[in-house]
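Shown here: the complex without one of its protein chains, the others still in place.
What follows is subunit A.
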Amino acid sequence: MTANAHLEQPARAAPGTPRNGSPQQFGRQAVTAVPMLWLLVFFALPFVFVMKISLAEADIAVPPYTALLTWVDNKILSIHIDLSKYLFLFEDSLYLAAYLGSLKIAAVSTIFCLFIAFPIALFIARQKPETRIFWLALVMLPFWTSMLLRVYAWIGILQSNGIINSVLLELGLIHEPLALLQTDFAVYLGIIYSYLPFMVLPLYATLEKLDETLIEASADLGARPTTSFLTVTLPLALPGVVAGCVMVFVPAVGEFVIPALMGGPDTLMIGRVLWDEFFSNRDWPMASAVAIVMLIVLVVPVMLLRSRGRHSLGHG
């Protein structure tokens, strides 16, 4: 009844009355206005600022870049757009290497996360509802401590006089400490460890909804457990796989803390390049250009993934 009334309301409005003048319309707009405003203030505006800075030239001033718009003789508005930073991104192979390095580390970490998280999520989803909460709590518990602290804890474990090396030395398995920290290995370990819950949770959410009788039906029709997994469980968990991969891949590309603290001097990731441009070189326009390109590099594959995810969802 209420749904009907809701639908008929705009149709019944007298001709000439603006349709969005009705109280329902206003209410709907007011509700969507909050997230819209949020996006505007915290995403669109900063994006415009960064965009603007990336098109300026570096300057020894406060702020350290030239203005885009200046009044000449208070009459003519002149616009200075400098695309040299973007061109420089392609000239200096460092940037390309950093982008590719970030994408590689993020992609490999995402795949590892997927392979580690899937059995965990499946295990939790197959528990009794009462015990699921316990296992989920274990997955989420690390969030209760600061990420920085957890990274420092890993440093404590991996460093040359850390737990692993001490134990191995004590046992006589090695004679000098292994170089675990400041390697790509440490970066992978740190990223996989930190982002694993972001993969487990969306996977769990789809697997938990999976009807157990579908698995029984496939077994009944002659599918061995592996076949059953590949033909039923995995295709039906695909939305969760896509969501989890996006949630791990995107932040991993821009990750700064983990490569900075755990990576070696040759671990090239875009987050560190960005930091160096801002704080070491004080070249804000260059740093902004790096950030804008990174955003484009991320948005395009994510949109592709999302559209594919929606495609597979829409057709079951």
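One rule holds for everything that comes next: a residue touches a chain if its C-beta (ideal position, glycine included) is under 8 Å from a C-beta of that chain, and two chains touch if they have at least 3 such contacts; residues count from 1.
The rule we apply is simple: contacts and distances are computed from a predicted model.
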Just go with whichever of "Fe-S oxidoreductase", "Spermidine/putrescine import ATP-binding protein PotA", "Xanthine dehydrogenase family protein subunit M" or "Cytochrome c oxidase cbb3-type subunit 1" UniProt uses as the name of the absent chain. "Spermidine/putrescine import ATP-binding protein PotA"
Touch assignment to the omitted chain, from A:P35, A:P129, A:G222 or A:P265, lands on A:G222
Filtering A:L236, A:A260 or A:V302 for touch with the omitted chain leaves A:L236
With the missing chain put back, which residues of subunit A would touch it? List them for me. 211, 213-214, 216-224, 227, 231-232, 235-236, 315-316
